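The complex appears here minus one protein chain, its other protein chains still in place.
In order of appearance the chains are A, B and C, and numbering begins at 1 in each one.
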Amino acid sequence: MIAIELKGISKKFGGVTALDNVSFKLEKGKTLGLVGGNGSGKTTLLNSITKMVAPDRGEVYFKGKRIDKLPAYRIARLGIGRIFQTGGVFKNMTVLENLLVASDGKRENEAERILKEVALLEKKGKKAATLSGGQQRLLEFGRVMVRNDELILLDEPFAGVSAENSRKIESVIKKLQEEGKTIILIEHDSARIKRLCNQIIELEKGSIIRRE
Amino acid sequence: MKKVLLILKNKYFYRLTRGDEKVNRRIILISAAVIAVGLVVFFGLNQMGLAGLSAPEGAGGTVKIGIMLPLTGDAALYGESIGTSLELAKEEINAEGGILGREVELVLEDSACNANEGVKAINSLVNLKGLKLIIAAECSGPSLTAAPVAEDAKALYLVAVASNPDIKYAGDYVFRIAPSDAQQGKDIAQIVYDGGFRNTAVLFMDNAYGEGIAGVFMEEIGRLGGKVAIKQRFNQDDSDFRTQLLKTKETGPDSLFVVGYPQAYQLIIKQMYELGLNAQIFAGDTFKEASIVEALGDKVEGAIFSAYAESNSEEFRRFKEAYRKKYGKEYGPYGDYGYDSLYVLKAGIEYAKSFDPEVLKEKLYGVEYRGVTGLTKFDSYGEVDKPFGIMTVKDGMFVPYEAG
Amino acid sequence: MVLEQLAVNGIIAGSEYALLAIGLTLIYGILRLIHFAHGEVAMVGAYSAFVVSVVFGLPLIAGFFVAIAAGALLGIAVNRIAFRPVRKQHILIGLITAIAVSILLQNAIALFFGNDIKTYNLGAVEKGIEVFGFIITKTQIVIVFTAVALMLLTWAFIKKTKIGQQVRAVADNRELAESIGIDSEKVIACTFAFGSALAAAGGVLIAAETNLAPMMGLMPNIKAFAAIIVGGIGSIPGAIFGSYFIGLAENIGIWFLPSGYKDAIAFFILVIFLLFMPTGIFGKKKEGIEQ
Partner (left out) sequence: MIEAYILHLLIFICIYAILSMSLNLITGYAGMLNLGHAAFFGIGAYASVLIVMAGFPFWLGFIAAGAIAAFFGLLLSVPALRLRGDFLAIATLAFGEIIRSILVNWTEFTRGPLGIPGIPKPEIFGIAFDSLWMYFILAFIIAAVAYFVLRHLLNSNFGIALKAIRENESVAASLGKNVNLLKMQAFVVGAFFAGLAGSLFAHYITFIDPGTFVLGETILMLLMVALGGMGSLEGSILGAIILILLPEPLRFIGLPSAVVGPLRQIIYAAILIVLVIKKPRGLLGTQWFGGIVSDSN
C-alpha cells in the first residue's frame, strides 16, 4: 500500500526555484532518506506535504486521498506528524503540556508513559526552554508518539544533538519503524541514512537527481 | 462538603499549579493584594476619623465641604474656573468669620466629566471622607450617576452647574441653583423666532449638553413655525468644521444656532467667515467666554446667546472685580455659579442654623438668596426658576440683549 | 464649486495629518511600534511655539523653529525614558509606556498652561481668498506649502544623508545593520528626533489653523494611524498619500453622510484596508499578515 505520493510538486519563492516537478511514492512502513546540500529544497518538500507552504503546482496523496487542498491542521489530523529543524517545541510550556497539546483528550498517564519512553519523565513540570537541544528533539518524538501518527517527517533530527541523545533518538526511530510507521528523514550523515532508510532521494536545486 | 472541597482543590488548585515553579510567589503576591485591600480599609477608617464633621452640630472647628468638579478630561476648563471661583468665595467667607463661626474647608474631587469617575469621586467624598455637604459642578453623566450615591448616604447634593433636565428628579437631597437646559433651548428659540429668522441651521456637539439643548431648541422652533435648515453633530474634540459649514452654506440659512464648548465656537465662527458664510449666530450659554472675543474680535459682534448670569447687578460687578484682583484675569465660564453655590449653601446653613443635611434639605426651600447669578429660590423639586438671560456681544463686551 | 471646496478642505486636513503620519511611519518602520504619544509630541511643539511667540512676543516663525528643536529633544527623551528600557519586551509593554507618556504630557501641559484655549493671535479673522471656485485662507496656504516643504526635506533626509541611509538599513534588518557597524540605538534616537520634530512642526501648523489645548494631539494622531495603514505601513510616500486620502474621504464623506459619523469614516476605511488591502497602497512586504 502506498502511504504517500507526490506528483509534480513545484514551488518558487520569488524568482528562486525551490522545488521543480518532484514526484515520488513511498510504501507504508518504509523509510525514505532525503539528502542534498543546503538550499536543495528538502525542507520545502516537507513543508509542501504539511502545507506550511502551499506548492505552486502538483498534487499530494496520502493513503490514496488527495490532501494538498486541505488546510495544515486537517492534514495533521490525518496522521501526519513532523519534527522541525528548529523551534518545534513550545518553549514556554511545560514538557507535559507540550505532550498534552498534541494528544487532544488523552489522559495524563498516557502522556507520562510516553515521557518515560523518551526519557523525559523527571522533567515533566519544567519549561521546555530548559531542555537541551537533544531533549527538545526527543520531546517532539514524544509528541509524534502520543499522536500515533502514521507518516512522520523528520527534519535533521540529529543536528546539534549530543552523542548520547543521538543514540536515544536513533532507538526511538527504530522503534517507530518496528511499529510500522512510514518515515521521511532528512539527514546528512550517509552512514546513518544507510542504517535507517529503505529508499534514498537526492535533491539538487529543487530537482531529484538520484533515487535508490 | 469536605469531599467537595477536596475535589475542587484537586481539580483546580493542582491544575492551576501544574508545572508552575512560581506557585509560592503567586500565593505571596495574592496575599499581598489582600493585605493591600486591608490597608485601604484601614486608611479609609483613619481618614474618616480625621475627616472632621463627626459632629455636624458642634460649634467651632472647620466645616468641610466636598466639591466635585471635572479637573481633568473634556470639561477641565470649567472645573478650573468653577474651582477658582469657589476658592475665592471660601476666602471671603472665612475672612468674615466662616459659616456659623466655623471655618470653611473645601475638599476637591475630580469627576473627569465621566459617569464612571463621577461615581468613584462621590463615593470618596461621602462614604470615605464622610462629608455631608457636597457641591457638584460638572457634566450630566457624573451628575446622574453621583446623585443617587449622595442620596443613599443622606448627603446634601447642591448642583452649581449641570445641564441635564433629568437631574430634577434625582432625589430629595439634590438641589440645583442653575436652570436646566430645557429652559435654555426654549428661550433661545423664542429669540430666534422673534428676531424674524425662519431658516436656522443647527450645529451641536455630540454630548449630553449639546444634544440636550439642540433637541429642545429644534422642537421649539418647529412649534413656533420656524424651520431647521439642517442639523449636524460634531465631535467635541473636532477642530475642522469646514465641510459641515459648507453643507450649511448650501442650505442657505439666515441664522446658525451652535452649541459646543468655547473652542468649538471659536473655530466654527472663524471657519464660517473664512468660507464666506454669513448668518446671524446664536449660541448656548457656554459662549460666555472671554477668549472667544479675544480671538475673533469684531467677527463675533452681534452674536446672540443665552446666559446664566444676571450680569448688571451690584453683586455681579463686585464678584468680577474680586476675581480679577485675586487671579489677575477675568473669571472663566460658570465661575459665577461656582461662587454663588457656596454662598447659597452658607445662606441655607445660617437660615437653618444647622449643618445637618436632614435639616438643610427641608430648610433650603425657605432660602431666598440674591447673588451674582440673580435670585436663588428653590421650587418643590429643588430647582430654581431663574430666567435665562439673553446676551449679545457689543463692542467686544458681553451685554444683555435687547430686542429690536 | 462644492466639490473643489471639499477637495481643498480635505487637502488642508491631509497636510496636517501627513506631518504626524511621517513620524509615525518612520518610528514604526524602525521599531515595529505604534507610537501612541506622537500626538502629544505635536501638542508640546505647539505649546513651545506659543511660549516663544505669545509669552516672549517673538514672531511665530521663531516659535516654529523652537518647536522643531523642542520636538526633537522631546522625541529623544521619550525614546530614552519610555521605549528604550522596554525594547526587548513584549509589544504591549511598549504600547503601555507610550500611553502613559501621553497621559503624562497632556497633564503636564494642563498643569503649566491651564485648560483654557490658547491661540497664536495671528490677527483678525478674514474671509479667505477665492480662486478657481474655492476659498482658502493665507494660513491654510502656508500650512499646505510648509507641509510639502517638510515632506521634501524628509525625502532628502532619508535618501540623501548618511544617517538617513542608516535609518533605512536598521528599518530593513536591524541585526544585519548592526553587524556592519551601525549603532542602531543612535539611529533609533535620530529617528525619534526627526519624526518628533516633524510632529512638532505639524502641531504648530494645526495650532495656527485652530488653537491650542492639551488634548489637541489625540485625534490627529489616530487619523495618522489610519493614514499609514492606508498608505502602507513603513512607507513614507504611503503615509503622505494615506493622509490626503483620509483627509479627502472624511470631508467628502460627510457631504453624503450625517456629519456625526465624521470620525467613523476614517476608522471604517481603516478596517476595510486592513481586511482587503492590508499592505496598503504603497506597502511592499506582507508584513504582519497571515500567509
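Criterion: a contact is a pair of C-beta atoms (placed from the backbone, for glycine too) under 8 Å apart; a residue touches a chain by one contact, two chains touch by 3 or more.
The structure displayed is predicted, hence computed values, not measured ones.
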Open item on the list: For the chain that was dropped from the view, give me its touching partners among the shown chains.
Closed with: A, B, C
Task: Contact partner of the left-out chain, one of B:Thr72, B:Ser341 or B:Thr376 - done: B:Thr72
Task: Sole contact to the chain not displayed, among B:Asp206, B:Asp238, B:Glu274 or B:Glu383 - done: B:Asp206
Open item on the list: In the whole complex, not just what's shown, which of C:Ala7, C:Ala108 or C:Ile281 touches the removed chain?
Closed with: C:Ala108
Open item on the list: Touching the hidden chain in the complete assembly: which of B:Leu100, B:Ala115 or B:Ala290 does that?
Closed with: B:Ala115
Task: Hidden partner chain, residues of chain A it touches - done: 50, 52, 71-74, 76-77, 81-82, 84, 87-93, 97, 100-102, 104-105, 143, 147
Open item on the list: Applying the definition given at the start, please give the residues of chain C touching the unseen chain.
Closed with: 32-34, 81-82, 85-86, 89-93, 95-97, 99-101, 103-104, 106-108, 110-111, 114, 222, 225-226, 229, 233, 258, 260-261, 263-264, 267-268, 270-271, 274-275, 278, 285, 287-290
Task: Positions on chain B where the hidden chain makes contact - done: 12, 15-16, 20-22, 25-26, 29-30, 33, 36-37, 40-41, 43-45, 47-48, 67, 69-72, 76, 79-80, 83-84, 86-87, 106, 108-110, 112-116, 119-120, 123-124, 126-128, 130, 140-141, 144-145, 148-149, 152-153, 164, 166, 206-208, 210-212, 215, 233
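Just so it is clear, only the chains that are shown with their structure count from here on.
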Task: Closest chain to the centre of mass proxy, which here is the mean CA position - done: C
Task: Rounded Å distance between chain A and chain B, as computed from the means of their C-alpha atoms - done: 69
Open item on the list: Rounded to a whole Å, what is the gap between the Cα centroids of chain B and chain C?
Closed with: 34
- [ ] Provide the list of chain B residues touching at least two other chains, using ranges where the numbers run on.
- [x] none
- [ ] Specify, in ascending order, the residues of chain C that touch 2 or more different other chains.
- [x] none
TODO: Would you tell me which residues of chain B are touching chain C in their complex?
DONE: 72, 74, 76-77, 79-81, 206, 232-235, 237-240, 242-244, 246-247, 250, 262-263, 266-267, 269-270, 273-276, 289, 291, 294-299, 332
Task: chain B-touching residues of chain C, taken from the complex the two chains share - done: 2, 5-6, 9, 12-13, 107, 110, 114-119, 121, 124-128, 130, 135, 137, 206, 209-211, 213-216, 218-219, 250-252, 254-255, 258-260, 262-263
